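Here the complex is missing one protein chain, while the rest keep their positions.
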Amino acid sequence: MSDPFPIPVPARLPDSISPCPIVEAIFELRFTTTETWATLPGLLYALIRDKYRDQRRLPLDHVPEELRKDSAFTHMPLLQFLSPDFLIQLGPRVISLVTKSNAYPGWPRIKQELEWLLGEIKKAGFLDEGERLGIRYIDFFAEDIFPNLLLNVHLCGQPLKGSECQVATVLRRPPLAMRLIASNGAVVKVDGVPKSGSILDVDAWFGALDFDVFENGVKRFDDAHLAVKQLFFGLLREEYLATLNPQYP
Amino acid sequence: MMTLLSSDCYHLHEGLSDEVPSSEVHRPAPNEAAQEELFLQKLGARGWGRIHQFRNYYGPGWGEGQGRSLSPRAMAAFCQFLETATFPSGCLPSVFLTDRGGLELCWENADGKAVQVEFTSEGAEYYLEEGEIESMVSHAKMKALAEQLSAA
Partner (left out) sequence: MPVPPEENIVRAICSDKWDGERIAPSLFVGSDTSVSRLAIIPLEEHWNLFRSYVEKPPERILMLIGEINVGKLQEIGRKHKSAVELTVEPKPESRNLAHAEIPQNITRGLANKICPELKLHHPPS
């Protein structure tokens, strides 16, 4: 199952579009550790507390550890650390940097924060081995996105139009794997107000053998970001992109 | 299991959400189904079950306190090896978890001589009873190693 990547890479990619559709971007590292959950938050917080003062326990942290052993919970965060621009989420085997809702600061700022965070993780010394390095971008559009995409759904030979629809597929650009979800039946909160529309949800990741956290972790995040960006702009119809005020470098 | 990043920043309209949960249907993460099938096919139910246990129930400090949990790199190398490897007819290899978090695969060749590979975070160490050969290769050589040992 190794077909060529079906989405052509655009000749040029915008630096930004307006309005920015990114609701949330998550940059995640899964890892193994010899530390227990009891010590992990302290090891990290000691190094990040100047920037990330506040903490918040997530609902799963209230579940007894014995019940959290189910594999469904292995990579879920239990704790959040907050700063003005980002969240850091931490679990027994996962750490992620998350942008604030509907406040995407741009890739250069994110990359800077990732470089800093990986440096602090290295100092903390709890990361034994990387298991998965991934990013997830969730974009929201206030309209039905399908007519604006180079993605057509057909039913009995006829284009499927006007129905609530969700398409999910896994695409591979070795060594990267990417899961794309497009749906025109989603609800997000914008400034606290629920809004109905469409989402493009792309999750791209490297497996354990394809990255080394401290040797090329930032580069891999960079590679994944570029691949997601190429997929996103490769999927949009040109005429629709023109309506989004693309700013080119 | 390569589950996807979690986010709760959106939810789907009622019509697209799973209204009636089904315990019969499990949507695996990408590649998970193929991997499970690989384990069952090459290692049988016994080997498949043991890998599930090693992945999910052997946390850091297992055993007498020094056991390391299963290395993701060892696991990935093991899967790459298994995709190409073939075993003598009727032979189901054994799989073990080593104290340093590696996966150890053991079987006998057609002449009944032991063939063993330990997949670690650094590479793969192998042993051939025939000739008493001990050596190691990097992760990049998993397919070649599988071809070599399948013919051993």
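Chains here go by letter, A and B, matching the order in which they are written, and residues are numbered from 1 within each.
Please note the rule applied: contacts are C-beta pairs under 8 Å (C-beta built on N, C-alpha and C of every residue); 3 or more make two chains touch, one makes a residue touch a chain.
From a predicted model like this one, the values you see are computed outputs, not experimental measurements.
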item: Visible chains that the absent chain touches, using the contact criterion stated earlier; value: B
item: Residue of B:Q35, B:Q80, B:T98 or B:S121 touching the missing chain in the full complex; value: B:T98
item: Hidden partner interface residues of chain B, rising order; value: 46-47, 50, 53-54, 57-58, 62-64, 92, 94-100, 102, 104, 106, 114, 116, 118, 125, 127, 129, 132, 134
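Going forward, only the chains that are shown with their structure count from here on.
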item: Rounded Å distance, chain A centre to chain B centre (Cα mean); value: 27
item: Contact set on chain B toward chain A in their complex; value: 1-7, 9-13, 15-16, 30-31, 55-57, 60-61, 68-73, 75-77, 80, 101, 121, 139
item: Complex interface listing, chain A residues touching chain B; value: 23-24, 26, 28, 30, 32-36, 69, 71-72, 74-77, 96, 101, 128-132, 134-136, 138, 140, 164-166, 170, 177, 179, 183, 185-189, 196, 199, 201, 203, 205, 207-209
